[in-house]
Each structure stands twice: as structure tokens, then as C-alpha cells.
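Every protein chain except one is present and positioned as in the full complex.
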Amino acid sequence: MFAYILNLATLICINGVLAITLNFIMGYAGIFSLAHAIFFGVGAYSAAYFALHSSASIFLAVPAAMLVAAVLSLVLALPALRVRGEYFVAASLGLQVLGVTVFSEWKSITGGLGGIIGIPPVELFGHAVTDPVQFLLLASGCLALVILITNTLLRSSFGRNLKAIRDSESAAHSFGKNVAAIKTLSVVISSALAAVAGALYAFYLGFINVESFMLDTSTLLMAMVIIGGTGTLLGPIVGAVLLMLLPSLFSYMWFLPQTEIGSIQQIAYGTAMVLLMVFRPGGIVGSGKGDRR
Amino acid sequence: MLLLQLLINGLQVGALYALIAVGFSLVFGSTRVFHFAHGSAFTIAAYVFYYVFSVAQVHWTIAILGATAAAVLFGVMLDRFVYAPIQVHEGSFFTLFVASFGTAIVVQNLIGVIFGRSFVSVTTPLSRSIEISPGLFVSPLSGIAIVVAVLFFGGLQFFLMRTHVGMGLRALSENPELVRAYGLSPRRLSTMVFALGSLLVVPAAILSAASSGLSPAIGHHVMLISLAATIVGGVGSLRGAACAGLLLGMAENLALVYFEPQWSEAVTFIVLFLFILFRPSGFFGRAIAH
Partner (left out) sequence: MSIFKRMFATALVTAAMSAAIVHAEDLTIGALFPMSGLNASYGDIFSSGANLARDHINADNLIGGKLSIQYEDSQALPQQGVIGMNKLVNVQKVPYVLSAFTGVSKAISTIATRTKTVAVNGGGVGPDLAELGPYFWNVIPLANFEVRAIIPYLVKERNLKRFVLVYVDDPLGQSVRKEMEATLPSAGGQLVEALSVPATSQQFGGIAARVRAANPDVVYVASYGSQELQIVKQFRDAGIKQQLVSYSAFSIPELNALPEALGAMYTTQLVDWSSNDPVTKRFVDDYKAKFNKMPTAYIANYYNAVRTFALLANQLQKKGKPVTGENLLAQRIETRTFDLVGGKVTIAENGTVVVPMQIVEIDGKGGKTVSSAAPK
């Protein structure tokens, strides 16, 4: 039982990082990306490849993963600069689908549909982290770090600029803000930090494959941010915890058929999304009225 | 010969895509709602038809009526009970999109729970191809698809150009205030749009059920095509959406001449992505203020 809770807690940390980074661009920059799972995947594959071919040290594999994701995120930044709203959602959807196809086909790097097995455990100062308790400590450490970084950024002038752009791009532009640079930077930061979660995930499972990085995952992440509350500091964490606990909660309800737990979970958060949008767009943590856009 | 065969396949697939895309474009162009649940209307129509015709073994005319009723009811109820309340409060693009998205998730999973997640298809002799010329195979279903698409599109054009309600719909996308000034209610028109948009997916849904089979996740694919076709064709242009839908269907099939099959879905997205980057207004759309 204890091991099960450890497993859940570690996954909550990893998803927490993803939700926070998605909220960074969705809630603050107004960039609604459905492609976040791709950067999660890029981080995971890069870390796995690096660990298998060079070194499993956390101080090398994670920055390598972040670098790859940061560079790749420029592809997402491009449409973010050109269009917004519905068009951007469509572009990010396209990127998500394209990314999955690339993950499935680039067999030499990603192992194709079979995935990568036998990823070595991560090394911290030469010590291989295999004990689940130690790994949880590592994961929560990373979560804390990500929270620190994003909060600092958001409270700084960079954060204020982001909010200005979100609320009115043309006004921000007329004030002399370099909208393009700020938007690009926010996408790059968000993706690089999401890659940290990816690296953790790869080391934790010892195996990754494309199934974890598909549209379903991007949807789940979006649900976490929305249900928790976009544009708030606590929202994504609340959302992550809630949505990760949902399947376990449902599996304890003996009257629900076990084989349908996955569907029931999705129905639950789909319904939550609809109801929240009608009655409380700000999410659980957000203000009742939600942010005007 | 392969080229010709793929061209014909592409035409059939493209005809269905065009129907789906026009439905979405109509809704999006008139109401500006990012109706992500459009794919759900398709899924509902298809499964209702499958259930009534294949499972309950009722005559196909009744099955068609059932599917139509279900899809239209879904679209109208969604507008009435989800979109309308949101639009009263603040109606930002994001909130409407998320509500629509949430609905799509619920529908997909409900159908998965009720009907199972594996493929089902409607068996009919119409799906069997006939060799109309050496090496060229066409099924009666393909012919029906093309004819139905043309008929529906023609009917839609007539409706929009010649009837009062139709003209009101066109006015809605340009200027809702003016519509009110003329004594028409934007709310009622909006409901009409959703009904019409959902109606347009029904033939495509039924034909897909008979030719390539269904699974609950089919709504995703439908949605992606609608989005891609609407943007490539140009928001606000139904003709553009139809042409783009047709083009995408043909591109998907013709790509098979040179590329491996797993890239054919990617082709659609590469095209979409490029358009968004370089020409967001699409072929026929109005320019996008940016």
C-alpha cells in the first residue's frame, strides 16, 4: 500500500510540473496550447537517449533534455507570434498530431511504437536513485524548483509584461513592449521546464513509449489547469492533485465496473470542465468571474 | 492506374470531408463559437444509425431519421444549455472552447462505455466494390457519397441565398446588431445554425459507418479535418471549407502514391500548419486582423 502511495505521489509531482508550465503560457500569456504533451515527450526521449548513450547523471541528462525541448519549442512559438485564439489552438493541435507521428516513426531515436526499454536509473552525485522514497524526494525537489522559478518570473516585470500581452496585445505593443520576444521566451521557458518532468518520468519508469505523449495527455493537462484555475499560482497544483487522485478514487467505488474506470475518469473531468465554464470559469482556485479576455 | 484509383478514393473521402467541414464552418463563421463538439455530433449520429439499423434491425429510413434527430437535438441542446449561458456571462473564446472540448470528451467516453471501444461497422452490400474498368474499383457507396454531398451543398446554398432565415444566418456572421434591428433574434438564429450544422454531418456519419467503420474516437479525426478545412478554406467561406475538405481528402489518398501510409494524416497537419503560418486567412477567407 505504501508503495502504491509513493507511486501516486511521484506521478503527482511530475504532472504538477507539467500543469504549472502549461498554466504559465495558458493562464498568463494567453497561449492555449494543446501540444504540451509533445514537450513532455521530447524531454523524456532526450533524457532517455542521453542516459543510454552518455551519462545518467541528473545534472547532465536534464539540462540536455531542456535544451532539446527549448529549441523545438520555437516551432510552437512561430504560430504563436502570427495568430491567436482559435487559429493557435488549431496549430497546436496540428503540432500535437504531427509530434505523435514523428515519435512513432523515428525508430532510431524513439524506438517507434515499441518505445525505449532499459533506461538506467538517474544518478545523483554518482549515486543511482532506485529507491522509490529517494525518487519521490527528487521529484518533489524538482517540483519545488519549478514552482520557485515560475513564481519568481511571474512576480517580476516579465510576468507583468505577459499579463499585459494576454489582456491586450495591441495595447502592450503600443507601449513599446517587444511582444514577439516576450511570447517566444515564455513558450521556450514553459517547454524547457516541461522537459524536466519528461526526464523524471523516463527515469522513473525505466521505459517510455509514444502512448504517454498523445492528445489524451495534452487534454488531461489542460483539464488540470482549467479545473484548478488558470492564471493562478495554486490552481495547477490543485488541478494536478485532483485529477491524479480521480482514478484511484473511482477504483475504490466497488459499484463501478473496473474496466470502465478510464472512461469514467474522463467523463468526470469533461463534465467538470463544462460545468465550471458555465458557472465558474475561474476554476476552483480562481475568482468566480474568471479573467476577462 | 493506381493514380486514378487513388483519385477516385480521394474524391469519395473528400466529399464526406467537405460535408463535415461545411457544417463546422457554418457554425464557426456565424456564431464565432469554437464548436469542438462538432465531432461529437458526428459520432452520435453515426452510432445512433448503427444501433437502430444494425443492432435493432429496423429499416434504414427510420435509422436515418433517428440519427438526424439525435444529432440535431444534440447541437441545439448544446447551444441552449451550454453556449448560451456562457455567452450571457462573458463569452470569451477560451471559455466556450473549453466547454465544447469538455462536452466532446464526455460524449466520446459515454459512447465508449455504451458501445465498447472497438471498431463496429454497418454491413451493407453497398460497400462492395465493382470493377467498372480493369483495375478500377468503385463501390456504390462512393457514388452515393458524392451525389449526397453535391445535393446537400446545393440545398444549403439555396437555403442561404433564397430564404429569409438563410439570409438572416449570413447576416449573423457579419453583424449581429443589424440582425436585431431587422427584427430577427440572434439567439434563435444561432440555434438554427447549430441545428443546420449538426444536420450536415449526418449523411457523412452514416456513410462512414458503412464504409470504414466506427470507434468512439472517430470524433477526433472528424474535428481535425473540419478545423483544417475551415482554416485552409478560409473562415467565413462555406465554399472554401467545402473545397478544402475535398482537397484534404484527395491529398490524404494521393499521398499514398509516394509516402508510407502513416504519414497521410500528417500531410493534413503539415498543410494546416503551413497555412496558419503563412496564410491564416486561407483561400477564400476574409483577412484576419492581427
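Read from first to last, the chains carry the letters A and B; within each, the first residue is number 1.
Following the convention adopted for this analysis, a contact is a pair of C-beta atoms (placed from the backbone, for glycine too) under 8 Å apart; a residue touches a chain by one contact, two chains touch by 3 or more.
In this text, all values refer to a predicted model and were calculated from it rather than measured experimentally.
Considering the whole complex, the residue from A:Leu67, A:Ile117 or A:Ala171 that touches the absent chain is A:Ile117. Of A:Ser104, A:Ser186 or A:Gln266, it is A:Ser104 that touches the chain left out of the display. Within the full complex, the residue among B:Phe81, B:Phe119 or B:Phe158 touching the omitted chain is B:Phe119. Where chain A meets the omitted chain, the residues involved are 1, 3-4, 7, 101, 104-105, 112-115, 117-119, 130, 205-207, 209, 211-212, 258-260, 262. Listed for chain B, the residues touching the missing chain in the whole complex are 1-2, 5-6, 9-10, 12-13, 116-119, 121, 127-129, 131, 135, 137, 139, 211-213, 215, 217-218, 252-253, 256, 260-262, 264-265.
As a convention for this text, only the chains that are shown with their structure count from here on.
The centroid of the Cα atoms in chain A and the matching centroid in chain B are 31 Å apart.
If you check the complex, the residues on chain B that touch chain A are 28, 34, 82, 85-86, 89-90, 92-99, 101-106, 108-110, 112-113, 220, 224, 227-228, 231, 262-263, 265-266, 269-270, 272-273, 276-277, 280, 288, 290. Every residue of chain A that touches chain B in the complex is listed here, in rising order: 32, 78-79, 82-91, 93-95, 97-98, 101, 104-105, 215, 219, 222-223, 226, 260, 263-264, 266-267, 269-274, 277-278, 281, 289-290, 292-293.
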